[in-house]
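What you see is part of a larger complex, with each chain still in position.
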Amino acid sequence: MDNLITLWSASGLAQMTFGQAFMMLIGLGLLFLAIRKGFEPLLLVPIGFGGILANIPGAGLAYSAVENAVQGADPAQIVELTRLLGIVAVDSSKELLAAYAAVDSATHLAIHQWALDAGFGNGMLYNFYTVSIASGVAPLVIFMGVGAMTDFGPLLANPKTLFLGAAAQFGIFATVLGAVGLTSVGLMDFSIADAAAIGIIGGADGPTAIYVSSILAPDLLGAIAVAAYSYMALVPMIQPPIMRALTTEAERKIEMVQLRPVSRREKIVFPLVLLILVALLLPDAAPLLGMFCFGNLMKECGVVDRLSDTAQNALINITTIFLGLSVGSKLVADKFLDINTLGILGLGIVAFAIGTASGVLIAKLMNRFGSTPLNPLIGSAGVSAVPMAARVSNKVGLEANPHNFLLMHAMGPNVAGVIGSAVAAGVMISLVGG
Amino acid sequence: MQGNIMAQGVELMIYGMGTVVVFLALLVVATTAMSAFVGRFFAEVQQLPRVRPVPARALETDDPELVAVISAAIHRHRQEK
């Protein structure tokens, strides 16, 4: 009979909260979008599934040993915990965890040991998160793989398109302003670090967003990653109306001159040039852009093809699986269900829209004052979202002029946008991190 | 305090956007210079299929029989020419 009670009280039904049930539906919703609607399935399938796992009541898969112990320990153990924390008794688990977050590393270790001695352990997803994201390694490895898949040829053929990649990053900083604005009018409660992490959604680059969030605002990482990947999938819906509204029919018809061929040596030297520039100017962007350049050098140099192939396949796939599940661990109800999440989702789409608009407007400017014709539609590709945004430029261009293939031209600003948002990430980490 | 965070946000925007633009502008300059330099001093015969130099020593212990067979074949081929 005791066993029956043990089994029942250990069951999910007996412990399910409304928030957990709701978050499991959110997880199923993400899976639906990924599988049925094709929303960035490589990330949203693991994220959605991880989100369901994280919210299984009683399993504590997304919690650390300490969090699991705080929820499950008996009163005598909690007394010991408050002694270790050096506080008087508090009312709720939430306050205990807040007190835990405030103590120094030595006390953290002591309390972790207390949790182990009390028979609690880290949840599976918490371990995945620690190893893959908190360490920073998973986004960096994915960035290396993306580097090994990126062709800088179109960018090298027309380096001016780097300005478009810069312009579109305005979406990032406008969103920062939006986030602090919502905070200053009292609607939300974001710190400046939170605002910076939210802004990076506008970079339209998944690994960069996850990397920055993991440093500046780990609590918001779930919402930021979900927003970033969802809106990237929505780029074909978000961008065209903005692009049409800001350009004339005549501008959309502009045909661009054929790109010059780019030599292999230029492609080999380019990642090194970029790396040196990062080293001289923005060391805080070195991990992200360094790994990106390393991947690209492996691809272009032609003498380490087996490493490049692995970086583009086995390694990036393995990392993606664990990264996705780890992001899912941040969809745990008591962290995700918060008014701030709504703010993040709202601000994220604004970021995409502003980035698109800035790119198009600067492209118009460059067309007006430049010597060679430049179709403003390729400006929107500067938000990154590689290669979707470039395809959108191509598609909108074809609507206006069926002989106008903009794809190759849009790849320049598109990969420039990746560099631009990594630079923005470095600035933010430098100014508000640490 | 609330005004303070607004000011911080504005500052972050100015310095952040400024850095992005300056950095990418320098990259335009550096890239253009690099392409010119490479084009002038290290020009490739273009449009040739990309040659992948065989690594001097691959990690693997190559199959020596295969190497021998191939060496012999190449040798014969050259002599027949």
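A and B are the chain letters, set down in written order, and residue numbers restart from 1 in every chain.
Convention: a residue touches a chain if its C-beta (ideal position, glycine included) is under 8 Å from a C-beta of that chain, and two chains touch if they have at least 3 such contacts.
Since we're looking at a predicted model, the values are computed, not measured.
Enquirer: Please state how many copies of each chain type the whole complex in this structure file contains, using the displayed labels.
Expert: A x3, B x3
Basically, only the chains that are shown with their structure count from here on.
Enquirer: In whole angstrom, what separates the CA-based centres of subunit A and subunit B?
Expert: That pair's centroid distance is 26 Å.
Enquirer: Using the touch definition up top, name the residues of subunit A that touch subunit B in the complex.
Expert: Residue list for subunit A touching subunit B: 155-156, 159-160, 162-163, 165-166, 169-170, 172-174, 176-177, 179-181, 183-186, 191-192, 195-196, 261-266, 269-270, 273-274, 277, 281-282, 302-305, 416, 419-420, 423-424, 427-428, 431-432.
Enquirer: Can you name the residues of subunit B that touch subunit A in the complex?
Expert: 2-3, 5-6, 8-10, 12-13, 15-17, 19-21, 23-28, 30-32, 34-35, 38-39, 42-44, 46-47, 50-53, 55
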